[in-house]
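Only one protein chain is missing; all other protein chains are in place.
Then we have subunit A:
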Amino acid sequence: MKILTANRLTDGIAVWYADGGWAETVDHADLAHDKAADDRLEAIGAKAYAANEVVDVNLIDAEVVNGVVQPVRLREKIRAAGPTIRNDLGKQAARAA
């Protein structure tokens, strides 16, 4: 399964494509289950990049754990949560609050 991720142009914050927009958390990112869906997400990413909404657009591997979307690779897990050394920073900080 794949999801679409990028960083928002204005502040660089990591975002994931979910439900027709760019969400600040990965939890409910739109999942692509096949090649056609991958292509659809890629096209959305390319369009958002061209529209200067986001930068560094990537389609990444994901899985669903306990009903929540999670990236597969450690790098992407860290992007989705924040630095592993500072729980008060990044997405995980908002989650704890």
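Rule of thumb we're sticking to: a contact is a pair of C-beta atoms (placed from the backbone, for glycine too) under 8 Å apart; a residue touches a chain by one contact, two chains touch by 3 or more; residues count from 1.
In this text, contacts and distances are computed from a predicted model.
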Chain not present in the shown complex, as UniProt names it (candidates "ABC transporter permease", "Glycine cleavage system H protein", "Nitrite and sulphite reductase 4Fe-4S region" or "Mannose-1-phosphate guanyltransferase"): "Nitrite and sulphite reductase 4Fe-4S region"
Positions on subunit A contacted by the hidden chain, ascending: 7, 9-14, 49, 51-52, 55-56, 72-75, 78-79, 82-86, 89-90
